[in-house]
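For reference, the structure is listed below as structure tokens.
Missing here is one protein chain; the remaining ones are kept as they sit in the complex.
Labels A and B are assigned to the chains in the order they are written; within every chain, residues are numbered from 1.
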């Protein structure tokens, strides 16, 4: 459920007494209702669902999450490659798929 | 479920069902019948083909290949009902020429003559008609094809949508060229001529009130010159298809079904412009099923693949051509994509028109 995508607030204006914004989704710009994020500022990112900004996207958290991922799995190389393991287990991946990952 | 064909097109006797029939049994036309997916295919298979008969139609190519007076002719027709009539990068006039010209090009033919029928709605501005006609004429000149005959009808206000156009075209198929899905063999290389989804997203952007920071324009174009460049490498291309309605996903499925081979594509090799990917993400659509104009997908014998790709890239309409996959002996009739993470998924024939999802 709930296809929601992160977009950057470009500008904010009142329309018919409703707080609206133009929001940039990687070069795609769409009108979004800001009533639920009254204090969001231009330049911030919001999670948008069916034309409504529902939550502020915390850029610092995003950065930390990615940094955490960078530190994972470093010591596990000895366990073998998970793709190969999974492929052997369920027979879904033909050999040669390694190239497809890079 | 012993055989994949059963899975694709379940053949069940509706009379034997004990439960309320699902919505298979449509008594009226729904939009999906024109969507280029499974419903469209059923309409042709169950209603039109049996009514018309004829071996030529039964081949169900984009264009019919005819023998007439010792000549091999390609003959095709297409109808255009796009809204809005004018969109970024083109209009219904451009589509009306290029759609038919490209159907002919997919059989290797260069279009020579077009017919053009207008169905106008009472009340539409004459100026609009003139602008569409101008665009159509300009597109015909650009494609090197002559509009040789035409017709106009007017329907009452409310019984049309401004302007509908039908065009038909004929052209000569060069000697030695035989492009049919049945010629595809395992090992053939699948090439797409450029970024996909651009036309459909350009149209949707107008309908859905999307704006693009970077310009997204329809890539509507006549593909004859690109096909000529490919055929100059070798007349032995196996099949060409322009992935219009239903997008690349539908085109690959049609070819897999008609050829009886499987198709494997590598998802990250499929050229999808960021703006298309992002618009699809916002609207909940899959770029694989978004319409294209001015693009083609080719199944080429492996030994010619590099040379054909090089020739395509040397042409402006194929500058971003890419090898995206191959025909395989496994899973006949089925298209399988290798995902960016290394998993696999089936790319199915869309049912009807693609619906934006919220979830």
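Definition applied: a contact is a pair of C-beta atoms (placed from the backbone, for glycine too) under 8 Å apart; a residue touches a chain by one contact, two chains touch by 3 or more.
Rule of thumb we're sticking to: contacts and distances are computed from a predicted model.
Between the names "ABC transporter ATP-binding protein", "Hydrogenase formation protein HypD", "sn-glycerol 3-phosphate transport system permease protein" or "AzlD domain-containing protein", the one given in UniProt for the chain missing from this structure view is "Hydrogenase formation protein HypD". Only one of B:189, B:202, B:272 or B:298 touches the chain withheld from this view, namely B:189. Mapped onto subunit B, contacts with the missing chain fall at residues 1-4, 6-7, 10, 12, 17-20, 22-24, 26-32, 38-39, 189, 208, 264, 266, 274, 277-278, 281, 283-284, 323, 325-326, 328-331, 334, 336, 338-346, 348, 351-352, 355-359.
In the full complex, subunit A touches the hidden chain at residues 1-6, 8, 16-18, 25-26, 33, 35-38, 45, 47, 49-52, 54-55, 57-59, 61-62, 64-66, 69-70, 72-77, 79-83, 85-87, 89-90, 92-97, 99-102.
Just so it is clear, only the chains that are shown with their structure count from here on.
Subunit A and subunit B have Cα centroids separated by 32 Å. Residues of subunit B touching subunit A in their complex: 209-214, 266, 268, 274-275, 277-279, 281-282, 284, 338, 341-344, 357-359. Those residues of subunit A lying in contact with subunit B across their complex are 1-3, 5, 7, 22, 24-31, 48-50, 83, 92-93, 97, 100-101.
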